[in-house]
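Every protein chain but one is kept in place in this view of the complex.
Naming follows writing order (A, B and C), and every chain is counted from residue 1.
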Amino acid sequence: MNAESTLLALLVLPLLAAVLSLLVGRRWLGWLGMLVALLLVVLAVRFALQVAAGGAVAVAIGGWAPPLGIALRADGLSAFMLLVQSVVGLGVHAYALAYFAPARRAFWAAGWLLWGACHALYLSGDVFNLYVTLELVGLGAVALVVLGGSGTVAAALRYLLLALVGSMLYLLGVVVLYLEHGNLDLQALGTLVQPGLASSVAAATMTLGLLLKAAVFPLHVWLPPAHAAAPAPVSALLSALVVKAALYLVVRLWTGLFGELPAAGVALSLLAGLGAAALFWGGVQALLQTRLKPMIAYSTVAQIGLLALVLPLLQGGAVAWNGLMLLVAAHALAKSALFLCAGVVQRQYGHDRIAGLGGVGMQLPLTATAYFVAAVSLVGLPPTMGFFGKYLLLEAAIAQSRPMIAAALVLGSLLTAAYLLRPLALGFTEAATRQAPRTAGLGLQLPGLLLALAALLALLVGAGTPLWRLLAVGMPA
Amino acid sequence: MSLALLYGLVGVGLVAMGLYAALAARHLLRRLLGFNVLGAGVFMLFIAHATRAVDAAGRPDPVPHALVITGIVVAVSATALALALLRRLHARHGRPTLPEDREG
Amino acid sequence: MASEVQAFDLLLAVLLLWLAWRALASADLFKAVVQYIVFGLLLALAWIRLGAPDVALAEAAIGAGLAGALLLDTLARIGRAGVRDEARPLRLTRRRAGVALAVVGLAAALVAVLLALPPAMPGLSAEAMAQLERSGVSNPVTATLLNYRAHDTLLEIGVLLLAVLGVWVLDAEPRLDQAEAPAPLHWLVRVLLPLAVVVGGYLLWVGAHAPGGAFQGGALLAAGGVLLHLARPFALGSGWLVRLAAVGGFAVFLLVGLAMLLLGGGFLHFPPGQAGTWILLIETAAMLSIALMLVVLFVGRSRGAG
Partner (left out) sequence: MNALDALSLLLVGAGAGFFLVGSIGLLRLPDLLSRLHALTKADNLGLGLVVAGLALQAESLRQVLQLGLVWALVLFSGSIACYLLAHAETASTPVEPETRDGE
C-alpha cells in the first residue's frame, strides 16, 4: 500500500463508516466504530511513517490537476494532525461505547462524518474545499452537541450562528483571492499572493472567520456553554479536536499562503496578544467555576490562547515548530482525558460540582489517576508531553529574545496548575461526602486513563528523531 | 461602469448589511436572515466576477457558478438546522432570543 | 449576454439592496420573511442577468423556495408573540458601534479591492472548456460540480446529511393544529405533484448539457413533497428505509468513487468514455436523497395525521 493509497483510505474510511452507521443494526454500531477506529489508528501511523520516509504526498482527485481540480496534499503537519485525530478519536469512541448504552445511532453517524470532515480538512489543498470541510465540521459539532438533550439547544444555536458567520467570512476571503488570482489551489496561491490590499483583505477575513471558529479570545463566548453542556464524549471531541481544526488552518495559512506578506509578523504578534489575554482570562474564569465541566471548558479557552501565544515563534525555525506540535498533541490528549473523567464523575455522582468531589481518589482511583496525569501534562510538568512542548517553546522564546512570550508561558502554566489541581486536592484530601452507588464501570474509566497515559507513552515510542523527521516534512522555512 | 462592478458593489452592500444583522440583532430569526443576506452578498461578488472571465465563446467562468451552487445548498442546510433549533428554543423558553440578548 | 449596464440593472440593484434592508430592518418578522423571499426571487433574476442560469435555478428552488417555506413554517410555530420584534431591530447602540464600525471598514476595503481589479481576468473558464470533452457532460457547471470538483459536491451532500441528523436528534415537534386542508389544495397537489416529479426528472436529465442538475431537480421534488405534507400531513420518522434513502446519494457517490479507484483509475476518476453514465448514476441517487433530506428538514420528526 503506497502513501497515496493510505491517504485515500484515511479520507474515505470514516465517511464509509458514517454510511454504515446509518444502515447496520443498533448493536453493531459500537463494534463497527471500534473496528474502524482501530484501523484508522493503524493507517495514520503507517501514513506518518510513509510521509517521514518519503516526503510530502499529493493526490489530484479525479485525475484533474489543480487549478481545475482539487489536490489533496499531506506534509508532516497534516500527517501529525491525522495521528492525533485518530488516537483521540479511538479513545473517545471506546468511551462512547460504554457511555451511550444503548447505542445512539446519531452519535456514531454524526461522529463519523465529523471525523471524516477533520481528515478531509487536514488533507485538503484547496481553499474552497476547505470551506466545505469547515462547514461539515461545524454542522457535525452542532449535531453532536444537541445529543445532550433540550438543555443544550441555546448553546448549540449560539455556536451554530457564530460558526456560520465565521465560515462565511472565510469564504469571503476565498472569493477575494479568486477575484484577484483566478485560482483556488493553496500551493499555487502561495506563489501568486503579492502584498497589497486584496491579499490583506483576504487574510483578514479568512483569519477572523477562523479565529471565531477556534474560539480565540475575545471570540470565545460560544465555547464554554457549548462544551460544558454537551455529553462528555462530545465535549472531548470538540475541545480536543474541533477547535484545533480551525487553528490548524490558521497555522497553515500564516506559514504558507500569507507567510510572505509584510504584515505577517504584525498579525502573528497580534494573535499572540489575544492568546495571552485568553490565557489569563480563561484561566481566571476556570478558577471561578464551581463545576468540573465548565471549568475544563474555560481551560480550553486558556489553552487555545496558549497555542495562539506562541505562533510568532514559528517564524524562527524548527524548535518552536516542534514544540507547538507537541503542545497541540498534549492538549488534545489531556483535554479529551479530562472531559472523559468529568463524564465518569457525572455518571457516578449525578453531578460535577467541584466542592462535592471529596473522596473521589478513593472511590474512582482510575479516573482520579487519569485526571492527575492529564492535569500534570497540561500544566507542563516533567516527564509529560506537555512539559517537552513547553520546554522547546521556552527555549525558542529565549533564543529569539521574546521575553514577553516566555513570561506569559510560565505564568499561564502556573495559573493552569492552580485551577486544575484544585479538584484533585479535594478529591484526595477530603473524606468522602457520601457513599456513591457504583455505576461507572471499567469501560467508562479506562479510555480516559489510556488517553492520559498516551501522552507519556507516545514520548517513549515516537519522540525524538522519528517525530522530528516527520514534522520536518514541509515545515515552513 | 461594468456589469461586474455594479453587481459587485451590490454584493458588498449585502455583505455589510447581512454581517451587521447577523452579529447585532437580538431576534434569532433576524440573525439567520442576516446570515443568509451575508451569504447572498458573498455569492453575488463571486458570480459578478465570473462575468469578467469570459472564454472565447463569450461564456462566463463556470467554476464560480458551481461553487455558488455548493454554497447555496450548504447555507440552506445550515439554515434549516438553525431553524429547527430555534423552534425548540422557543418551545422551551418562550423566547426567540439567546439568554444574553434578553432585555430586563 | 449583454455586458453593458442597462437601466434594468440599476433598478434591480436598487431593489435588491432595498429588499435586503427591509428584510433585516422591518419590525414585523412576517413582513421581513416575505421580503426576504421576494429578495431571493429577484436574486435569481440577477443570476440570470449575470449569465448563471444554473445558479438561478438553484436559488429559486432552494434559496428562495425551500428556505422560504422553512422560514414561514417557523413563523407559524413561534406564533404571534414570537414574530414581533423590537421597533428598530438594528438601531445603532453603543454596544453595536464596534460591529458597525468593523462592517463599514470591511465594506470600504472590499469596494477598494473591486475598484482595483483589472477589467478582464482569465479565471478558469479556459481550462474548464478545454476539458469539457473528457468530462462526460457538456454543461460546464455540471462538469465542475460532478467531475472536476466532485470532492466538494460529495462533502456538500455530507453537510446536508448532517443537518438531517441534527434534526433527527432533536425531540419531535408538536403538530401544528390546523383545520382540515380545503379541497382545492388537494386538487393542486394532484396536479402539481406528478408535475414536480416529471420536471425534477427532466432537470436532472437536462443538467448534462443545459442548466439543471441533481440539486435543482431534488429541490423541485422536495417542493412536491412539502406541498403534499401541507395538504395531507405525514410522518417520515427515521426508520431503516428513510435512513437508506437519506444516505443513498452520499453512499452511491462514495462507492462509485471507490469503484473508480479499484478499477485502476483514481478516487472519483471517471474514464472519459463512461463519465457521462457514472455521473448520471450519481446524480440520480443524489437527487432522490436530496429531495428526501429536504423534505425531512421540513417535516422533521413531527408526527403525522392523527
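Note that in this section a contact is a pair of C-beta atoms (placed from the backbone, for glycine too) under 8 Å apart; a residue touches a chain by one contact, two chains touch by 3 or more.
In this text, all values refer to a predicted model and were calculated from it rather than measured experimentally.
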item	value
Chains shown that the absent chain touches, full complex	C
Residue of C:Leu192, C:Ala210, C:Ala235 or C:Leu258 touching the missing chain in the full complex	C:Leu192
Candidate in contact with the missing chain, chosen from C:Pro118, C:Pro182, C:Gly239 or C:Gly264	C:Pro182
Hidden partner chain, residues of chain C it touches	179, 182, 184-185, 187-188, 191-192, 195
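Here, only the chains that are shown with their structure count from here on.
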item	value
Selected interface, A-C versus B-C, where C-beta contact pairs are more numerous	B-C
Rounded Å distance between chain B and chain C, as computed from the means of their C-alpha atoms	12
Separation of chain A from chain C, taking each centre as the mean of its C-alpha atoms, in whole Å	31
Sequence positions of chain B contacting 2 or more other chains	15, 19, 23, 45, 49, 53, 61, 63-64, 67, 70, 74-75, 77-78, 81, 85-86, 88
Of all residues in chain A, the ones touching two or more other chains	68, 128, 132, 135, 139, 142-143, 146, 150, 153, 176, 179, 182
Chain B-touching residues of chain C, taken from the complex the two chains share	1, 3-5, 9-10, 13, 16-17, 20-21, 23-25, 29, 32-33, 36, 39-40, 43, 46-47, 49-52, 54-55, 58-59, 62-63, 66-67, 70-71, 73-75, 77-78, 81-82, 85-86, 89-90, 96, 99-100, 103-104, 106-107, 110-111, 114-115, 117, 119-126, 128-129, 140-141, 143-145, 148-149, 152-153, 156, 159-160, 162-163, 166-167, 170-171, 173-174, 213, 215, 294, 297-298, 300
Contact set on chain B toward chain A in their complex	15, 19, 22-23, 28, 31-32, 35, 38-39, 42, 45-46, 49, 53, 61, 63-64, 67, 70-71, 74-75, 77-78, 81-82, 85-86, 88-89, 92-93, 98-99
Partner chain C, residues of chain B touching it in the complex	1-3, 5-10, 12-21, 23-27, 29-30, 33-34, 36-37, 40, 43-45, 47-55, 57-70, 72-81, 83-88, 90-91, 94-96
